[in-house]
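One chain of protein is taken out of this complex; the other chains stay put.
In order of appearance the chains are A, B and C, and numbering begins at 1 in each one.
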Amino acid sequence: MTERISVQIEMNQSWRYASGAAMERFADGLRQKRIEALRCGGCGRRYLPPRPVCGNCHLHLSEWVPVADQGVVEAWTVVYLPFLDGRTGEIRKGPYGMALIRLDGADTTLNHYLAEADPTRLAVGLRARAVWRDELRGAIDDIRHFEVMR
Amino acid sequence: MRPAAIIGTGQTDHAKSRDDVSQPELVREAASRALADAGLRPSEVDAIIIGNMEMFEGRALPELWVGEGGFANRKPCLKIATGGTSGTSSCIAGFHQAASGVFDIVLVVGFEKHSEGQTQTGMALTDPFWDRGVASGALGNFALSISQYMAERGVTPEQAARVAVKSRRNAAKNPHAHLKDANATVADVLASKVLAHPVRLMDMCPQSDGAAAIVVASAERAKKLCSRPAWVKAATTRHEQPYIGDIDRRLLSMRTLRDASRSVYATAGIREPLKQLDVAEIYEPVTYAELAWYEILGFCSEGQAGRLIEDGVTEIGGELPVNPSGGVLCANPVGATGVIRVAEAASQILGRAGAHQIEGAKTALVTGYGVYAWADAMILGSEP
Amino acid sequence: MIREESIRIPFRFAAGRAGSLFLASLRDRKQILGSRCPACRRNFAPARPYCPECGAEKLDIVKLGPGGTLLSWTEAPGRGVFGLIRPDGADTAMLHRVIGPFEGLRSGMTLRAVFAAERIGHIADLVGFEPSAGGTS
Partner (left out) sequence: MRPDIVVAGIGETTPVPADSRSIPEMVLEAVEAALADAGIGHRDLDAVTTASVDMFDGITASNIAVTEVVGAVMKPEARISADGLTAVAHAACQIWSGAYETVLVAAHAKTSIAPHRDLTQWALDPIHVQPLGVDFLTCAGLQARLLADRDPGAERRWAEIAAKRRGGAMSPDRILASPLVASPLRLGMCAVPGDGASAVVLRAKKKGIGGPILAGIGYDLEPHALGDRDLTRWSGLERALDRAGKTAGFEGRRPHFDLAEPSCLFPHEEELFVAAADLDEMTEISPDGGLLAGYIPIVAGLSRMTSATRYFRRNRKAGALALVHGTWGPAAQGQVVAILGGAAS
């Protein structure tokens, strides 16, 4: 059997992503702990994150509506597998809770971390509230996680 | 769509790591097996389509380097990449090309070598303003949707474990499968460690190195070259809005897979899938998804998926065998996974599925799944 | 608004059958290997898993170089000087670095392979090709 040689090449690459106007306004809002959705004039659906058009109606989105930083847990899990944390670039060790939260005032759900990591204390239908970081940079992870409102 | 047919398939033996071959050699392995199965020389191929999710291997325009493995030197060759549906979408592109009158023989090769990158490579490069900030990858995203599905449809971990058991046992009859265990039990699955509640290790698909290929022929070449081609009776694709939060009750609604399957059923004259389909190769990245797809695909009414698996309806020998190959749960080289589904279904129609052949299979359903809710669906049949 | 995000990921590419033989030969014997296709009767540099012309997979290993002929070259400021070099004994050229002196560099001249002292089984074990003594004749 011939020797199996591999060639290691490290990718150390960065991209300068453009947010677009809607996401820029959304990000500015987060810096003041303000969450806004874009409501479609056709179907009335209030979208998080904001985006240029409603994919169902093909209409431009321009009507901003306020959204609360609390809402209903529509889906949840507790992750035990370590995972890459996009903000820090480090590995986020488990267990940590995650949920799809329908914030009051939005029609789409927000996928975010939960402070709760015990599956027996989590259920669809619970309410949860955002816990903001002290230092805000205008990104959805300015919210550290959501805490279940007991 | 004008008729076209699959006249040959080929797969590598999918594994955790194939560091014995380079990416072009892995592609060549599947491509030459498919051509041999079709009884064709490479020179008879008119066009090549490559399916691959190149960021998993940190590549750009991978067909430039690996195309030669697929006999693409000095031939028309292009690459398709649509997440998990890359394989099924590549096959559908192959059907369109073979039915267009421009090409008579189209070789479609899907491949992936996850061992050459890092498991979280793909997930690290999601939308930087949204998904990347709060990420748990495909696993976490599925676990979230599964909690909704369980809460509303009452599916149990034991029923999900039965899907894993069916998959591992079927895979024991499939030389190409990456994971296999003829004696897998529900207890084994329930004992495997929880990755993300309620998904356990054996509930989740692996990351594999592997390649799969099919040879698609125009109608008249198919009739000349193959005694019992696998005809493409219908094939379509539905994509979805970009964010997981856009898709309400994902595993319960899955409008993309529902609409794609209804469309191909209508075209192929399928009114009762459970009775009219002889076999299905569906794209199930996690056990709970296979149960959800039973309901979305109309194999049973809502809330009945658990009973379907418990009654053995979807076992080899059941009324509608699902994933006799072992499915995605037993082999998942992403760019090839969809092509494996098509190759396995075609092999059933061609009568070449070997140990996991479903006797007299004439009508097969194939589905593809990718990103949050992209879906492909197709019907293959023994008659044009 | 622009947001810069970066990733650091190590990739590990398997060289495969022919690639491993080629890299091991650079490392262990400072020897450039090629492949000969008996059907096409052509020697390809570097070694290949299959013939790029006819697709045949049973190829013979041939020893090439260390001398070579410069078919083309380019200076990419800040990146290096590269050339298409046909190693002696090969019918095709391979892309590699050209090492100085660069004065009088012109296509057609003869070169000589230069190997690294420390070799690990990597294309850079072959540092590149330099003009051989009589190269500029």
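Methods note: a residue touches a chain if its C-beta (ideal position, glycine included) is under 8 Å from a C-beta of that chain, and two chains touch if they have at least 3 such contacts.
Everything quoted here is computed from the prediction, not taken from an experiment.
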- Note on the structure: Note: the excluded chain touches shown chains A, B, C
- Kindly state which of the options B:54, B:203 or B:344 is in contact with the chain not pictured. B:54
- Query: Thinking of the whole complex, not just what is shown, which of B:77, B:196, B:251 or B:350 touches the missing chain?
  - Reply: B:77
- Interface residues of chain B (partner: the chain not displayed): 1-2, 4, 22, 53-56, 58-65, 67-68, 72-83, 89, 92-93, 95-97, 99-103, 121-123, 125-128, 236-242, 255-256, 259, 370-371
- Message: By the contact criterion defined above, which parts of chain A meet the unshown chain? Give residue numbers in ascending order.
- Response: 7, 9, 11, 13-21, 23, 51-56, 58
- Query: If the missing chain were put back, which residues of chain C would it touch?
  - Reply: 5, 11, 13, 15-16, 19, 22-23, 44-46, 52, 71-77, 79-80, 82-84, 86, 92-97, 106-108, 122-124
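Here is the rule we use: only the chains that are shown with their structure count from here on.
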- Considering only which chains touch which, how would you classify the arrangement: line, ring, star, complete or other? complete
- Note on the structure: In terms of mean CA position, the chain most removed from chain B is C
- Message: How many angstrom lie between the centres of chain B and chain C, each centre taken as the mean Cα position?
- Response: 39
- Query: Between chain A and chain B, what's the gap in Å when you average each chain's C-alpha atoms?
  - Reply: 29
- Residue numbers of chain A (touch at least two other chains): 4, 6, 9, 11, 15, 17, 19, 23, 27, 86, 139
- Task: Could you check chain B for residues that touch two or more other chains and list them?
- Result: 19-20, 58, 116, 124, 128-129, 132
- Across the complex, what residues on chain A touch chain B? 4, 6, 9, 11, 15, 17, 19, 23, 27, 47-49, 51, 55-56, 74-81, 83-87, 98-100, 108-113, 119, 123-124, 139-141
- Query: Considering the complex alone, what residue numbers of chain C touch chain A?
  - Reply: 1-15, 17, 19-21, 23-24, 121-123
- chain C partner, complex, touching residues on chain A are 2-19, 23-24, 27, 86, 89, 138-139
